[in-house]
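Got a structure for you, questions after.
A protein chain is absent from this complex, but the other protein chains hold their places.
Letters A and B name the chains as they come in the text, with residue numbers starting at 1 for each one.
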Amino acid sequence: MRGAIKPARHGAQAWRVGLQVLLAAVIGGLIYGAFINAADNLARTHISSGFGFWNNSAGFDISQTLIPYSPGISTFGRAFWVGLLNTLFVAALGIVLATLLGFTIGIARLSRNWLVARLAGFYVELIRNIPLLLQLLFWYNAVLKSLPELRDSIVLPMGGFLNNRGLFLPRPVFAPGFSAVIAALLVGIGAAIVLQVWARRRRKRSGAPTPVGRWIAALLVGLPLAALALAGFPVAFELPQMSRFNVVGGLEILPEFAALVVALSVYTAAFIAEVVRAGILAVAAGQTEAAQALGLRSGTTLRLIVVPQAVRVMVPPLTSQYLNLTKNSSLAVAIGYPDLVQVFAGSVLNITGQAVEVIAITMAVYLTISLFTSLVMNLYGRMTAIVER
Amino acid sequence: MAVIADTPVLYVRTAPAEQLLPPPASSGLIGWLRANLFSSFGNTVLTLACAALILWAVPPLLRFLFIDAVWSGSDREVCLASSAHLEPGACWAFVRVWLSYFVYGFYPIPGRWRVDVFFAALAFGIGWLAWLSAPRRDLGAVYFFIVLPVLSVVLLYGFPAIGLPTVPTNLWGGVLVTIVVATVGIVASLPIGILLALGRRSELPAVRWLAIGFIEFVRGVPLITVLFMASVMLPLFVPQRLEPDKLLRALIGVAVFASAYTAEVVRGGLAAVPRGQYEAARALALTYWPTMGLVILPQALRVTLPNIVNTFIGLFKDTTLVFVVGIFDFLRTIEAARGDPKWATPVTATTGYAFAALFYFIFCYGMSRYARSVEARLSRSDRR
Partner (left out) sequence: MKRIATALSLALLLAFSAQTAWAQTLQTVKQRGQLICGANGTLAGFGLPDPQGNWTGFDVDFCRAIAAAIFNDPSKVKFVPLTAANRFTALQSGEVDVLSRNTTWTMSRDTTLGLDFAAVTFFDGQGFMVHKSLKVSSALELNGASVCVQQGTTTELNLADYFRSHQMALKTVTFATADEAIKAYDSGRCDSYTTDSSGLYGERLRLTSPNDNIVLPEIISKEPLSPAVRQGDDSWEDLVRWTHEAMLDAEEFGVTKSNVDEQLKSANPEIRRLLGVEGQFGQSLGLTNDWAYRIIKSIGNYGESFDRNVGENSPLKIARGLNALWTKGGLQYGLPVR
């Protein structure tokens, strides 16, 4: 008889092992079956398999390449790297912008100013409840495509152009002397770190506050500027020129790229704002009160008491938002920005026809990024865990 | 008594003092304004900046959406700039003409009542489950997870034996597909997600590692690649005879994707159930499944309901991605209609997107309000 309530069975070890073996057998069988079917289907349809295509010439052009790429010579493997770098580039820029915007809005939501808090709340609700794809299409098709045509370009100061083909800015060209500026910047960073460490040690030892912020700023900005002046400004600007068909030369920002970056940052910022708000609210009010009781000023309280504790709460959800942004950059396929999915799972897949290999590689890339990030996160979590004494 | 009455009491007021007004800075409209908008110089600047932003953005938006909008017409002429209409606003006429395509796709016109019945049946099921004090919610669950799926297949796909001709899925489109994809994702992902969550917390290593592997794999890749895989690779992995339909393949992809996310949410709920509950169940000599089914899951699902709803909001928004495998969901039908040269105007795209945004916003915002009200209700009952 099987009742709802049964006595716990002791010595059910055999059952457990049996169950697991059975499960493993079923899953293994499914995978084996899928494998056999795939091999069968592929053999029958004479689709070539393997990764031999990697070194074949790609033959198609890509609109944005961060590394040298030419359609005739470069291989499918090269196209893969171009796509991957484009994905990472758009994700990195998106993460920076989304963080800036998200922190601003998250803090604004907690503002004592009613209007500011309401406006920030409205932003979050509006953006979070509209699909990212719709927002992306809006930015691309409704905003950027309504910019003027090439011949009616908006001429920007300093010789830039803005039209529906993109934003064209003067491109800095560095003369050899510029390495001195880089060196000065590196020296400045090194000196700033040394100064910071020294200041912290001194504060711990003597308790005396040692403000070094101004000195650090001077080192980071002043040193490179001085080097720039000494080297006689070794930077020239290549101005974009209007030609018969296009704007040539200069720094070109494609509308596809711009739309993707804007859409990703605006969308993710709404989620980051919520993370920031929750993080700040998670710091117990007693902490602030205790700090005030100790006579700390509100700025100091925020910097030394609230922020360090809030950040520890915020970092895990923030990371998952960054990962989401990276994964969402695959929506590039909808507007023709050449990211990994568009180039590799699009053009390369269609030209080679090797779906299994191409999709597997694409997924492996995203999986690697995710797993690597969670690894770093786990390490970080271990480092910042509260050490109870 | 008399003695006291005779002595004049100099320190007692004989007439009521004149009433003072409340301090102006702390009550009334002005006090509120001062406290919330103009408490300091910086705050005043912020307030003025925000007000300027609103004044800059809202009136043109209202003009575009309502005042200058074109509500009826038969082709693009009505929405182009003319001397009578210097700056035409939203071209709602375009939406009106294409509306039935946005809702039904190419679903045959005589059979569209079937779609309407499906919408009604679905709304009924959602209402039953979402209204927390509705009668017999257990029956509601049976209806939603067993009766409704069967009914929907019969209604939408057809069942020639009872006089409903088959409508192949390549004719489905618009809101119908969006709702079908979202609902299937929800209905399939909840049970699978619960099983995965239990698997991930299982003591059996093989079960645990399989669950972890599946969940982390799916959560680590973008939905687009899962859909690509379902669309391109699935046909290769199954025997030739079982060629899955294009929509079915996308549905499998969405269900797989949503399950992994639901599993993580349910796992959070399981973790929130106090250890004492497990121990109490064990003390009652319950084995694994009765413990889970009767003690742990009901509590875990209750606490995690708001998060489950939030997962569904994400899923609802993600249905837009099925376009990559060539399925015409609501957003895709708008994209397709936008290309109609008969309606090509500078405002067509914006109008279509505004309409779509309204649709998605109403659904998602509604769901998130619901999640919040459930959350409030839960925390109230916890406090009790």
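Remarks
We adopt the following convention: a residue touches a chain if its C-beta (ideal position, glycine included) is under 8 Å from a C-beta of that chain, and two chains touch if they have at least 3 such contacts.
From a predicted model like this one, the values you see are computed outputs, not experimental measurements.
Across A:62, A:136, A:270 or A:325, the residue that sits in touch with the chain not pictured is A:62.
Contact with the omitted chain, checked across A:55, A:210, A:350 or A:368, is made by A:350.
When the full complex is taken into account, the listed residue touching the unshown chain is A:342, out of A:129, A:342 or A:374.
Touching residues on chain A toward the chain that is not drawn are 40-41, 44-48, 59-63, 71-72, 141, 145, 149-150, 164-165, 243-246, 248, 255-256, 333-336, 338, 342, 346-347, 349-351, 353, 355. For chain B, the residues touching the absent chain in the complete assembly are 101, 106, 108-109, 168, 170-171, 231-232, 235-236, 239-241, 243, 246, 324-326, 335-336, 338-339, 341, 344.
By our rule, only the chains that are shown with their structure count from here on.
Of all residues in chain B, those touching chain A in their complex are 36-37, 39, 43, 46-47, 50-51, 53-54, 203-207, 210, 216-217, 219-225, 228-229, 232-233, 235-240, 282, 284-287, 290, 294, 313, 317-318, 320-321, 323-324, 331, 335, 338, 346, 349-350, 353, 356-357, 360-361, 364-365, 368. Of all residues in chain A, only 4-9, 16, 19-21, 23-24, 27, 34, 37-38, 41-42, 111-116, 119, 125-126, 128-134, 137-138, 141-142, 145-146, 327-328, 330-331, 333-334, 341, 345, 349, 355-356, 359, 362-363, 366-367, 369-371 touch chain B in the complex they form.
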